[in-house]
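I have a structure I would like to understand better, so I am pasting it below and will then ask my questions one at a time.
The complex appears here minus one protein chain, its other protein chains still in place.
Showing chain A:
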Amino acid sequence: MGTVAVHGLCKSFGKVQALDGVTLDVPDGSFFVVLGPSGAGKTTTLRAIAGLEKLDAGSVHLDGRDATGDAPAARDLAMVFQSYALYPRRTAYENIASPLRARRCSSSEIAAAVEQMSSLLHIERLLQRRPAQMSGGEMQRVALARALVRRPRAFLMDEPLTNLDLKLRVEMRTELTRIHRSLGATFVYVTNDQVEAMSMADRVAVLKEGKVQQVGTPTEVYERPANQWVAGFVGSPRISLLACRAEGDRLVGEGWTLPRPRWTTAEDGRPLLLGLRAEDLSVEQRGDASLPGELYGLEPLGDRTVVDVRVGTEILKVKARPTVTGTPGERLHVTVDLDRAHLFDAGTGLALSEAGR
């Protein structure tokens, strides 16, 4: 068992409201990612679960039992800190052994567990070193080993890959997913990197300014963002948003019209934002759903080229084949896959009901 549930977490630091009613339900055995920009309250949420933060309001339930006031040690959780927080005067071996020493395991048990962990994470040769003698990636593995050496209720990870270089980060992503699968344990993983969230998570909670914006599978969050902000935060290149309004069976924007998507229920004249992801746009003209614009710039990325097209005053990001060419200022049409477009209320930013879809 390893379910984690938090309800209505509130926490302020002075005048800053770090958490504003955060409610999350982490199912047993899931890889649950809390995603958000810096300052969104992700780390505070994690620390609240761990019992390191005194809450202004709200409750933490572990395995269905109220653990709100419990000491961190009583919660049976393990955590990987963003800074790794390895004990500086101790060797890697002693760092990894620490959770077992705290539980008064015998030294033979400890030796066996540390050995098993170090072979799982390929850090056998580091065991006698101190943190100061290790690289960032090595410290990260030792910190991970210290968390994994026990079988706690759940693992809490606070941006464990943020301080690694890109290559190592990609490697560790795969490795963490593998470890999660082989352990079948509950992971609560905090990150500001949406790629990590998309590639590793079973479920994602998107946090902004201490409030949960959306919870769902990575696909749900990507395909059906609950609001304009989530749509903008998740996805790279960033989703393009065009101001428009519905008029009869058409969507009318600044210098363009599109057929109104069948599923939208917006009444005429209401200010809307049309959200278009780069992969749902094309610079090859086909069909009647297209926007007139002019070429603004090209970003060749190797496997693809992102074409910036100016439509009215907005810049649309369009994903195109790497062979695409053009000169800035050139007139062109951008074909829109309207079935995959998103509409948001321009005032509230909330996604329009997509019931018909």
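The rule we apply is simple: a contact is a pair of C-beta atoms (placed from the backbone, for glycine too) under 8 Å apart; a residue touches a chain by one contact, two chains touch by 3 or more; residues count from 1.
Simple rule for what comes next: contacts and distances are computed from a predicted model.
Trainee: Which one, "LAO/AO transport system kinase", "Bidirectional hydrogenase complex protein HoxU", "4Fe-4S ferredoxin" or "Carbohydrate ABC transporter permease", is the UniProt name for the chain you do not see?
Mentor: Hidden chain, UniProt protein name: "Carbohydrate ABC transporter permease".
Trainee: Looking at the whole complex, which of A:23, A:59, A:98 or A:162 touches the chain that is not displayed?
Mentor: A:98
Trainee: Of the residues listed, A:50, A:92, A:110 or A:145, which one is in contact with the missing chain?
Mentor: Selected residue, touching the omitted chain: A:50.
Trainee: Looking at the whole complex, which of A:57, A:73, A:195 or A:301 touches the chain that is not displayed?
Mentor: Here the residue in touch with the unshown chain is A:73.
Trainee: In the full complex, which residues of chain A touch the absent chain?
Mentor: 47, 50-52, 54, 71-73, 77-79, 81, 83, 85-89, 98-99, 101-103, 146, 156
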